[in-house]
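One chain of protein is taken out of this complex; the other chains stay put.
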C-alpha cells in the first residue's frame, strides 16, 4: 500500500509502520508538495487508490441500492475502490465476509446493519490490524469505531406524529410489521409507545412478512384487510414502517379505490417519490434520510479515520419527515428533495477541508 | 369369450364399505379439506365469500398458479425445475427494462421475456437431459446464474417508470404503459384479467395434457422413461419440451407480476418457487391422481391463496399463519395418503 | 464349473484408454474442478492460500457442512428433508432464549436444541414414514410449521443479550455466555473450534456409514426399500433414524450458528437449506460415488465456501458471483456426469 512519491524509501517504509507515523508523514508530505497547488493538504494516507470493503447485511430494496450507489460514488470521487460484501440476510455470512475483508488487508471497512454479537470479534481484529471501521445502523460499540445511524426511533416517531395529527389522535389503523430485522424491531418499540400515548388510536389489523417479494405480499394481504373492512371510514390510516410495505399497501388501496385511507411510511427512494407524488396517492407521509447521503457521510468518516483525523464515536443523521403536501406538483427526484424539505440531507457532515481537493484531483 | 360381458360400470361397486370410505378420502381428502377451510372462513368472516374477495383471492394466486403449471410440466416428465423463481425475476426485470429503458411496444415487451423463458428452459434441458447432471442440482446452478444475470443487468435496482438511470445518465424515457398494466390490473366483464388468463390457461393445459398425443407422451416419459423410450417416444425431446414449457410459464408469470406491481422488481420471483412447488405437490393428491396434474395444481394454489387471505382477515400474525398453513397441508395430505398397509 | 475361471483382477485392466480417461473424469472431475479453482484463486490473490484465510473458509463452511450431513442422511435412505433450514432457525432461537431469557447453563443450552432437533426428525418421520405423505411435501409442511413456531415464540424478535423482553416486561436477564460463544468463535491450537468440530464429525460419520452395520443398513434401505425389508432390515426404523439424525445435525448447526453470531436470529437458517442440499448433491459426484456420501458432501461444502471466499476476494460484484458459482457448478458436474451413451 505504498504510493509512488518523491520520498526516499526509508521515509516511505517508516510511514507505513504505525498510525502515529502516518500522521507525522502527512505533515511532511504536505510540506514537501506545496508546489502542487490543489493537492496541497491532502493527507498522504488517502492520496492514493484505497481499497474499501463494505460489509452489508442485505441489499434488497431501493434503499439498499441507493445506499450502494452512494458508497460507490463517494469512494470513486476519492479515487478509491469499494467492494461490496453482501451477506443476503445471513449474519454468519456477514461475519465471514468481515473476516475475508480483513484477510484482504483492505484500507478501511464499512459495515451496514448486522449485530454486535456477530461482528465484534471481527471488528476488534480489524482494529488490531490497523484497519479503521465505520458502521451504519447497528449496535457495535467497540472503542475506536465510528457508528452512524439514521436513528430508527426518530424515523418512526416522525411519521407517527404526523399520523396522529392527521387523524386527530383517534381512529382505526392498520399496522404492517415483521420481526427479525433490527430496524423494524426498533421502529416497533416506538410504535408500541405510540399506541400507549394515543389510547384512542386502535390497531384493527396487523400483517406483514419480509421476502424478496415483500411489496406484492403486502399488497395481497392488504387486499384481504380491505375486504374485511369494506365500509368507507372503517380504516383511517396504515402505518407501514418500511417502504416495501408502503408500496404494496398503497397499490392495494389505490386499486380498491379506497383513497380515504392514508399511508404513513418510512424510507424514501426515487420510486417511492414517484408513487407518493402520483395523483390521489394514499401515501402521504414518509420519514427518511437520504440513503446516498448516509453512504457519503459514512465514507467520509472512514477517510477521515484513515487520514488520522479525530472522528466522533457516534453520529446520528437527522431524519426528515416528508409530506407530499410539501412537495411541488411536478415530479421530484431524490437529488432535489432537499430543495423542498428543510433539513434534508447533510452534504457537509464529516467533510474535511482536503476532501474537495481530493475529489477535484480524482475528478479528472 | 367372457370378455363379451365386459361392462364398464360395475367394477367400483365391488369394493366393500370400509374400502369405499378409504377410497373416498383418498380421492376427495384434499377437496374436503379445502371445503372445510372455506366453511370456517366464511363462518368467521362474513366478507369472506363476497364476490370481491373471491376475485381478489383468485387474482392473488394467478401468478403462483402460472409458476406452478410450469413446475407441473417438469414434474410430469419426472424432473424438477428449481430455476423457475429466478426466471420469473428475469422476466419481470426484462419487461420492465423494455418498457422503461427502451420504450418498446407491447408486443416486444411480451415476446422477449417469453423467449428468454424458453431459452432458460433450453439451458436447463441441455444441462439435465444432455449433460445428465441430476435435475435438482443442475437447475439449482441455473437458478444462481439467472439471478446473477438479472441483478448484474439492473445493478440491483428495481425498474419503474421514468426512473433515474442506474448509470446516472438522466431519466429513463419509458413508463409502464397502461396496455401492459392491464395484464396485471385490468378487468374484463368485471373479472380481473389475470384471473381470466389463469383459468383459460389451466383449462387449455388440462385439455392438452389429457386429450392430445403430446400431452400423453409427457406422462409416459415421466411414468417410465425407459419404457417410453422403448415404445418409440423421443423421451429426451419431451423432457426438453417440459423444461422449455416450465421456463415459458415462469416467464409468463413474470410478465403478469411486472404488470401487477408496475415495477421490474429484482428477485421478485424467488418466493414463488416454494409456493409453486407446494401447489404442484398438493395437486398430486387431488382426486387421488397420484401424479402431477394441472387441475390439482390449480386447487393446490387455491388452497394456499385462500389460507393467506382468510388468515389475514382473521388477523392471525403471519408467522402463526405458517403454522396453520403447514398443519392444514399435513392434514389434507394425511387424508389422502394415510391408509392401511397395502 | 465356469466359476473356476473367475479372475477378479483382470476386469479393470481391460478398459481401453479412452474409457479409462472417461472413468478418470467421472471419478475425479469434481476434485479436478476444485483443484483448478484453488489454483486460479491463489494465482490471482496472494492472500488466498494464507493460513488465516484457509481456516476462515473452513470456519465459514462449518455450519453448512453440518446441515449438509443431515441432508445426506435423509438422502441415503432415499428421502429428502426440506425442514432442515427451519430446524436450524429453531435451534438458534432456542439456545438464544435459554441463554438470554432463562439464563440457563451450558449443558441445558446445548441439550434442549438437540432434543428439539430430534423431535422434529420424529415428526418428519411420522409424516413421511407412517402417514406416507411424500417426503418433499411432508417436510415442506413441517418447515412451515417450525418457522411459524419459532417466530411465534419470539414474537418475531431476534434474541440477544440483555434485550428488552418482547412482552415489555423489562430487560432479559441473560447474555450469550463466553463458554457458549466459544463453540462458534473460539480457537483450539489456533484452529477455530467449529472447524475442529466439523472435521471430527465428518470423520466419525464417514466411519459410521462405511464401516458399521447400521451405516450399511442406511444405504441398503435407500437402495431398495422393499428388498431390504424382505431381507429383515427394519427399513421404517432406519428411515426414522435418518430423519432424526437430519434434525439433530440441523440443530447442532443451529447451535454453532447461534454461538457464531451471538444472537438467536429468527429465520437465520433459511439460507442454509439450499446450500446444504447443493453440497450433498455435489457430493454424489465426488470419487464417482453416485450416491450420497459424507466425504463428498464435505467437498461439496468446501467448493461452495471457496467460491464465495475467492470470488469475493477477486472483487467480483456479489451478483456476478452467482453467475460464476452457477457456471462452475455446472462445469464441475459436467465433467462427472457427461459421458457417451451407455
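We just call them A, B and C in the order they show up, numbering each chain from 1.
In the analysis below, contacts are C-beta pairs under 8 Å (C-beta built on N, C-alpha and C of every residue); 3 or more make two chains touch, one makes a residue touch a chain.
The working rule: contacts and distances are computed from a predicted model.
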(request) Would you mind picking the UniProt name of the chain not drawn here, from "Autoinducer 2 import ATP-binding protein LsrA", "Glutaconyl-CoA decarboxylase subunit beta", "Na+/H+ antiporter subunit E" or "Heme exporter protein B"? (result) "Autoinducer 2 import ATP-binding protein LsrA"
(message) For a quick check of understanding: of B:54, B:196 or B:233, which residue touches the chain that isn't displayed?
(response) B:233
(message) Which candidate, C:103, C:171 or C:212, sits in contact with the chain we can't see?
(response) C:212
(request) For the chain that got dropped from the picture, name the residues of subunit B it touches. (result) 1-3, 5-12, 14, 207, 210-214, 216-217, 219-220, 223-224, 226-234, 290-291, 341-342
(request) Mind listing the subunit C residues that contact the chain we can't see here? (result) 1-4, 6, 8, 11, 14-16, 19, 211-214, 216-217, 219-220, 223-224, 226-234, 291, 341
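Keep this in mind: only the chains that are shown with their structure count from here on.
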(request) Just give me the whole-number Å value for how far the CA centre of subunit B lies from that of subunit C. (result) 29
(request) Averaged over CA atoms, how far is the centre of subunit A from the centre of subunit C? Could you give it in whole Å? (result) 35
(request) For subunit B, jot down the residues that touch at least 2 other chains. (result) 156, 317, 319
(message) Give the residues of subunit A touching no fewer than two other chains, as numbers and ranges.
(response) 59, 178-179
(request) Mind listing the subunit B positions that touch subunit C in their complex? (result) 127, 130-134, 136-138, 140-149, 151-152, 156, 274, 277-278, 281-282, 284, 317, 319-327, 329-330, 333-334, 337-338
(request) Could you please specify the touching residues of subunit C with respect to subunit A in the complex? (result) 47, 50, 52-53, 56, 59-60, 63, 151, 154-158, 160-161, 164, 168, 176, 185, 257, 260-263, 265-268, 271, 308-309, 312-313, 315, 317-318
(request) Going by the contact rule at the top, pick out the subunit A residues touching subunit B in the complex. (result) 59-60, 62, 64-65, 68-69, 178-179, 204-209, 211-213, 215-217, 219-221, 223-225, 227-228, 230, 247-248, 251, 255, 270-271, 274, 331, 333-335
